[in-house]
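All protein chains of the complex are present and in place, except for one that has been dropped.
Labels run A, B and C following the written order; every chain starts at residue 1.
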């Protein structure tokens, strides 16, 4: 899998001159959405069918600040899947240099639009099992 | 009416060191929501009853940049009401000095959750007629 | 010029089920940044050299709501340039159908990081004169 590329705009930054700490979570949502879509799981289409992925826990480590105008490469890996949840592991790096800005992990569960937690659907479990522990190409570039 | 007070946090600013231009719109949403609530029109309650106010047009003038840590006072006035729409006029000023940061006008229409445009409900029209052209206390302070 | 493509994620939407009205401004920042970069004016590089483009006025018309998962195409045109300012004209459409979601105009001025307004730099004026009134390819598609 290629990483998700994104160029930091003013709207992603704060007066400290760097990417705002909450912005990284929004960027990860973009990365995991593109990742699952490429694997055949379109989140918007599945939401219409009544299966929504929602975030149960986030762990974020901020290692180096990303600045305005920087193009970041976000890698996505799936790990630690169980019957009811799995984790996205993301690394957000400077695309040009590979400098690591942040490591973000998000535990996901599947719910009905009402909020009721579901067993992970089979089609999603197949993607997870196929992808689990496979690092994306630029993860360590 | 007292203005809506809000202290600018990092999440409201950008790497230019000042409030991001789109953030002012979010702050106006907070101001008009508080304003209507004080007049007896709670937007969240009305949305549950099937009447949603939605933005049709925005005009924003940026006059002076607001910085991190500044407490702003946002005044709200209602103007130019018709059967189907009305305008919020906001001024966003430094609370301490009165310096004008931005003037933002938003034209609102009432819709069903499906998006169908409604005639403005009578209870809302009464608020609008009562408040129209009445400057809030600190509007020109 | 090709338009700027962007797929709407949860972080761009609100509980009304559609793109939040302030989000469109952030998306326009992304579009004009890519547009100027393609013309040879990289905003981040110029900011380091002490020339910052800042928004003086925004006019936004919201015509139809864009939903989660939709890919939008944002066109950018430059108009009404003067010695000190110019306007970006954006149309945000559904990429697949051409449905027009919003028309957003932003008046820009060049400033020093201190906020002092500048005459538009010559290199930027050349881009503006070259591009002015030239509709981008999909603007009316």
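Just so we're on the same page, a residue touches a chain if its C-beta (ideal position, glycine included) is under 8 Å from a C-beta of that chain, and two chains touch if they have at least 3 such contacts.
Keep in mind that this is a model prediction, so the values were computed, not measured.
For subunit C, the residues in touch with the chain missing from this view are 10-11, 13-18, 20, 22, 67-68.
Think of the hidden chain as still there; on subunit A it touches residues 16-17, 20-23, 25-26, 29, 52, 54-62, 65, 113, 115. In the full complex, subunit B contacts the hidden chain through residues 7, 9-11, 26, 29-30, 33-34, 42-45, 47, 67-70.
Keep this in mind: only the chains that are shown with their structure count from here on.
With centres taken as mean Cα positions, subunit C sits 27 Å from subunit A.
The geometric centre of subunit B is 24 Å away from that of subunit C, both derived from CA atoms. Within subunit C, contacts with two or more other chains are made by residues 26, 29.
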